[in-house]
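With one protein chain withheld, the remaining protein chains of the complex are depicted in position.
For reference, chains read A, B and C in written order, and residue numbers begin at 1 within each chain.
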Amino acid sequence: MTPLLQATDLTLVAGARPIVERVSFALAAGEAVAITGASGSGKTSLAMAILGHLREGVTHTGGSVVVDGLASLPVPPPGLRGGLIGYVGQDPGSSLNPYARIGKTLLQATGRRVARRERAGVVAALLDRVGLPDLGTRYPHQLSGGQQQRVVMAAALARDPRLLVLDEPTTALDLVAKAEVVAELRRRSVEGVALLWITHDLGSVRSVVDRVIVMDGGRVVEDGPVADVLDRPVSSAAKHLLTSACTTASTTVTGPPVLRAAGIVAAYGRHAPVLTDVGLDVRAGECLAVLGASGVGKSTLARTLAGLHRPSAGTLMLQGESLAWDIHRRSRAQRAAVQLVGQNPAEALHPRQTVRTALERPLVRLRALPQSEYAGEVKLLLDAVRLPAELADRLPGELSGGQRQRVALARALAARPEVIVCDEITSALDTVTQSDVLRMLTELRAELGLAIVLITHDPEVAATVSDRLLVLTGGRVTRTGPTAELLPPSESPEQRVRHLLANS
Amino acid sequence: MTTAHPVLRHVAGRLVTSLCLLAGLSFLVFVGVELLPGDPVSSRLGPTATPERIATIRAELGLDRPVLTRYGEWLGGVLHGDLGTSSIGQPVTTLLSSRIGNSALLAGLAIAFLVPLSLGFGVLAAWRRGRTADRVISSGSLLLVSLPEFVVAGFLVLVLAVTLRLLPAVSLVPAGSSPLARPSVLVLPVLSLLLVGLAYATRVIRAAAATTLRAPYIEFLRLSGRSEAEVIRTAVVPSVLPVAVQVWLLTGVSMVGGAVLVEKVFGYPGIGELLVTSVQTGDLPVVQALVLILGAATLTVLVLADLAIIALTPRLRTGGAA
Amino acid sequence: MKRLRGWAVTGGWTVFAVVLVVILVGPMIAPHTATHPVGPPFSLPSGNALLGTDHLGRDVLSRLLHGGRPLLVTSLAAALGGTLAGTLAGLLAALASSGRRWLEPVLMRPLDAIAAVPPILLLLLCLTVMPNRTGLILAVAITSAPLSARVARAAAAQVTGRAHVENAIARGESWTWLLGREILPLVAGPLLADLGVRFVAAVYLVAAAGFLGLSTSDSDWGLLIVEALPGAALQPWALLMPVAGVALLAVAANLSSDRLAHRSRGLLA
Partner (left out) sequence: SSAEPAAAPVRAGAAITPRTGGTLRAVFTGGGATESLDPFAGGSPVDLVRHDVVFDSLFTFRGNELAPALAESAVPAANGRSFLLKLREGVVWHDGSKFTARDVLASFQYMSAPQRPYPSELSAYFDFSAAKVVDELTLSVPTRQAVGDPALLLAAFPAKIVKSGVTATKAIGTGPYRVEAFAAGRETRLKKFEQYWNGPAYADEIVLTSLTDPQAKVNAVLTGQSDYTADIPYTSAKTGANSNDLEIRTAGDLGRVGFGFVLNATKAPFRDPRARKAVRLGIDRQALVDSVLLGYGRPGNDLFGAGSKYFDAREPLARNVDEARKLVRAAGIEGATVTFRTAEYEIGYNASTQLVAEQLKDIGLTVKADVVGVPEFFDVKALGQTDGIVFSIGAIPLLVAYTRLAAYPTLGLPDNQLRAAVSTALASTDEKQRQRAWVSVQTVMADRGNTVVWGLADTLSLARKNVAGVEVRGQAKYPYLGKAGLA
């Protein structure tokens, strides 16, 4: 039987650098395969090539991809996309048409005409599949990151494709939501849909996929049954990825809070408030994790603290002095002191500015650094987030998803903040890079007394790095206290979440 | 709680501002026209008038009184619906009534064709960027843009009317009837206005659409198998509309009062030429009335254009920017 | 196909360069003066007058060669001035919608008022106050600013809410950076298209001003076109050549700005 998907010696280059090198693998109908690999190892490039698409600057120099007997490159045959292959991109934030309401996007994704009367029902059903309430009348910018990601998933599932190419489809999801999506995908797989699932989170796909492919530096370094690869990895890359390393002892930091917020009420337009009476404080050198389900208002809280969203009530203090909510009314020092790393790294970087420019601007505006030191500082910053220095002169479009995320983080660090608010900054990172980055943040806490507000849906991450925890449910703070108490190391992740949410 | 509320408040505010602008404008123009070289009386009487007679007539018409006094009187009249009397003694209202309709008709027709055509050509050119269709549309529109409207109009007359005899060369409209009674006389004037406006609108829309087509969500829509038609319809067109609407509305406004040359070439009875002759002969009451009416129309359209930006930009519409 | 495109672009640059050179050295290589009659009016091209003569028997070629510079100085300056001012106001207004709401009406209402005055009146008023080239440039610039402003604002409204703009605002970037580096590169396409059209419009407004007795030169290309129109059937060259000149300038400028936009990836989207 010929496989549904066959990649043979596929080679893609960007400039002179190969980003996918002689990749060969096959995928039978109904088979589920996970692809994993370090950030920047060529996973997204490979996925796009399967769909017959090359990003600007990337060229196809050899090999082929054949799907259902049809070559995707150089020009994808009609019906390949959408009908045969459903796709979920890595960047949900910039995947949705900003001019169409969610309902319209989903109806289009069904690929057929839906009678006017049935439309609302169809949309609601599609959203329900991925665990979302009826958000059909919203525009993409009115959704939280996790909601956007699930909408994209719902759109990919809408047309019953035979192959699903999923590029890190659960990075913005909390465990409950992730479990729902994974369950839905498992159902699909059982029904005979082939899955090609790019992920860093091998734990949660284990129950779905049959095989795992590990990529490193554009090559396939390992390809085997899931149990073999996960439990007995051969390649050093795979070994490396699978030894999740990061463990930092949580400490109890004392002293006055650097940032203290109280009584925050925040709403969008005339909708009901997203946040009600939320307060938090974080001390120098402390890491406060904010945990909560998707769409609960975590990003709203982050944006509010950063001065980008005006709450309707609440007070804010920085180093014991009152801090204005409006970014325009903050002084230069105050702007530098509180930095935000946003949830959507694709939009956070100007598409026409190089990484270097992005990193230099905070140096120019917020730190009085002589120009001669820029180059050195940029190098240091890139190094801190584990990015090679040669990336400095690339545009965001020429970076992988994880690389962009790290550039955004480096840009925030460039301001030498006292408090850094991180909104899901490790979601697109493989375990190795993730623990590197988290370790780096921990070092900064110790060295410079940096305070961190870490927004995450991943209790694992919260448990590893944070000192204290704040749980948001229904727009309110429902639990707060030392991490060790709220997330006892003895419980499994699922248990922890159930536990936390049930108690609130 | 309705969402229309803040928008209504915004509109009300804008209308009040517009009224103030209009009042200020009318005053400035009243004084400004006064400053223009040439004197209404001597330019009307021409070379046969002696300086003494000019002086007498000026006094008779009250033109020697202070500007402020005359402005006050005029404004009082306007508030009572009286736009004054033209220098040859006709009430300005009757003078303008049929012509305004004719001009609006001309501009309206031109816009009715302009909107779909410019959108179609502009988006098509952007979509086929660098291909033959784009080259044809881009260079065609560029060429048209470089030609002044009187050259375009003159060329159309020469070919379609004088040589081929397909259409009337001049828009003869019998006394007492409207141009609509003889639609054939509208074709060439509308076509001339359309071509010039079309070139401009197409270029701007092409550029806007080309920018959108490089956005990541377009790439994603394509990757998820949306047909090109769908991509264009649901993503590209909505993204160019805010800009396109500005161009359409402002072009339309300028066609009402600014179709001077086209009106002249075709002898079309609109207000563009009336405005120019009135300015040149210093027929103050007519200029005043026209500025007032065109100004009011323009400001209304501008408010609409602003609302269009809000209505067509999701972030603004939902963000309560009104 | 690719080869052909390359040729077209090279061709565009070449034509642009040739037109520019002609404009710059024109007065020096012109066989006659711009004003002296050299033969009977409306004579067709001959050895004496390579492009024939105009309605007064003046050499069309020489007038063309003399007329490029004033065209560039006046019309281009006016178009640039108007588009720049309008764009600046429009972008600022769009940007102000996030923070300084009061700035929007302050910038846009005066432009609305200008748009509400018929251009011909505006032109006359400006020229009465300042009856010289500066006045003319100013007048043409003022009439074109409102439309540019609106195009710029509508385009910018689509991008001002993006996270990278917010980030730039948050780190206290100056207006110049926000406008020039964050927003302009993403909306430059429509604005460049607008500029091209403003330039052509300026050419003919300047020519029209010549007929109101306010000419700033005696052989501006726009003026040549207006003058040649009545006799176009007798001596088409006198009309065609300056029209072609204006068109070439517009086409070539647009071709190369398209190209520019394509190449300078850091500046324009």
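Criterion: contacts are C-beta pairs under 8 Å (C-beta built on N, C-alpha and C of every residue); 3 or more make two chains touch, one makes a residue touch a chain.
No experiment lies behind these values; they were computed from the predicted model shown.
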Quiz item: Omitted chain: which shown chains does it touch?
Solution: B, C
Practice problem: Give the residue, chosen from B:282, B:295 or B:314, that touches the chain omitted from the document. | Solution: B:282
Self-check item: Touching residue (missing chain; options B:79, B:175 or B:229)
Solution: B:175
Quiz prompt | Contacts of chain B with the absent chain, listed as residue ranges | solution = 36-39, 42-51, 53-54, 56-57, 60, 86-90, 95, 98-99, 154, 157, 161-162, 165, 168-170, 172-176, 264-267, 269, 273-274, 277-278, 280-283, 286
Quiz item: So that we can see where the missing chain sits, which residues of chain C does it touch?
Solution: 35-37, 40-44, 55-57, 211-215, 218, 230-231, 233-235
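By definition in this document, only the chains that are shown with their structure count from here on.
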Exercise. Name the graph shape formed by the protein chains and their touching pairs; answer line, ring, star, complete or other.
Key: complete
Quiz prompt | Between chain B and chain C, centroid-to-centroid distance (C-alpha), Å | solution = 20
Quiz item: In whole angstrom, how far does the Cα centroid of chain A sit from the Cα centroid of chain B?
Solution: 50
Self-check item: Junction residues of chain A, two or more chains touched
Solution: 141
Quiz prompt | Touching two or more other chains - residues of chain C | solution = 161, 186, 269
Quiz item: Given the complex with chain C, which residues does chain B contribute to the contact?
Solution: 17-18, 21-22, 24-25, 29, 32-33, 35-37, 130, 135, 138-139, 142-143, 145-148, 150-151, 154, 199-200, 203-204, 206-208, 210-211, 214, 239, 242-243, 245-247, 250, 253-254, 257-258, 260, 275-276, 279, 287, 290-291, 294-296, 298-299, 302, 305-306, 309, 313, 315-316, 319, 321
Self-check item: Of chain B, residues touching chain A in the complex
Solution: 1, 3, 215-217, 219-226, 230, 234-235, 238-239, 314-315, 318-320
Quiz item: Taking the complex as given, what residues does chain C use to touch chain B?
Solution: 5, 8, 97, 105, 108-109, 112-113, 115-121, 124-125, 128-129, 146-147, 150-151, 153-155, 157-158, 161, 186-187, 189-194, 196-197, 200, 203-204, 207, 222, 225, 229, 232, 239, 243, 246-247, 249-251, 254, 269
